[in-house]
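Only one protein chain is missing; all other protein chains are in place.
This part shows chain A:
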Amino acid sequence: MLEVFGRRPYLVLLVMALLLAPVPLLQLNDYILHVLTLFLIFAVFATGWNLTLGILGLKTLGHHAFFAVGAYASAMVSHYFGVSPWITIWLAALIAALTGLLIGFPILRIRSMPHVAIVTLAFAEIVRLVFANLKEITRGELGFWGIPPFDPIQIGETTIRFGLGNAAGSFAVAAIMFVGVHLALLLLLRGRCGLTFLAIRDAEAAAESLGVRLAAWKLFAFAISAAVVGLSGAVYAHYVLILTPTSVAGPEMLISLLAMIIVGGVGRFFGPIYGALLLTVTSELLRDFGDFRMLLYGALIIVFVFAAPAGIAGLKPRFSRKETETRKTVEAV
């Protein structure tokens, strides 16, 4: 599992946490905090997606659907029923997990990866269309607004507020989610669960012949992955405070997130984080260029797939060159 996690994953996460901790106190300008908050949310989103895509090895291309489900579920429950977002984000993760199981079942029966890709992609499109057409409750593409931000927290004299415009508080929520989710996943994946996922990824038939119950493990991976993505969607909703089906489940979301995962390193635990950081920041720098961003993402995906399939996380030469070559010969045979 060395290849996936590196030598000291908890230390890496600790360093990340220590880098994030002082940021809200630095009096950075709101714009920078805003970009960093988006980065953290997308990093969790990308990590969740990487669970099925890179660690379980199923070519799922529809996880933006779970982001949308999480975002809308949390937004609608808190908006219509007045439940605190602190509670509805967990509900959203649960609903996303159940949705994950729902799509996981048919995926189990599909052996060919291109078909998995197409089915999951179609699923995401269905989810987008459903949210777009449930105009009575989502207002469709006009946008669902009036989403409450997280309730303020009172600590002594200071009140911490959240939502767009309250940059420091929003950053803190995103950072806590980021560290919490990655810590939980490390605890989960460094044990039996990660071992089994990676075995399924590398040689499914062999894993099954060794007593691994494929269906159960795959469904579990789907549920966890969808829950993480759904949670990031929910936090996103209570941050940006307005949702449209296209903004959360449209093709731009798909391409951006895939680019983050691929550029960062598919199947590397920390890869998607690096990818999310790089692409969130560059895309903000390129904001004036509009659609040019998508062109850049597309180009980056192509370049990385061909030139550096292990992404940024794989650039550190962890294994010798000789080994890479052995692998190529073996694959060629």
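Brief remarks follow.
In this section, a residue touches a chain if its C-beta (ideal position, glycine included) is under 8 Å from a C-beta of that chain, and two chains touch if they have at least 3 such contacts; residues count from 1.
Definition applied: contacts and distances are computed from a predicted model.
One chain of the complex is hidden; its UniProt record names it "ABC transporter ATP-binding protein", one of "ABC transporter ATP-binding protein", "Ubiquinone biosynthesis protein UbiU", "Cytochrome c oxidase subunit 3" or "2-oxoisovalerate dehydrogenase subunit alpha".
When the omitted chain is restored, the residue from A:198, A:276 or A:313 that touches it is A:198. Of the candidate positions A:115, A:135, A:213 or A:287, contact with the unshown chain belongs to A:213. Interface with the hidden chain, as seen from chain A, comprises residues 1-4, 191-192, 195-196, 198-199, 201-203, 205-214, 267, 319, 323, 326-327, 330.
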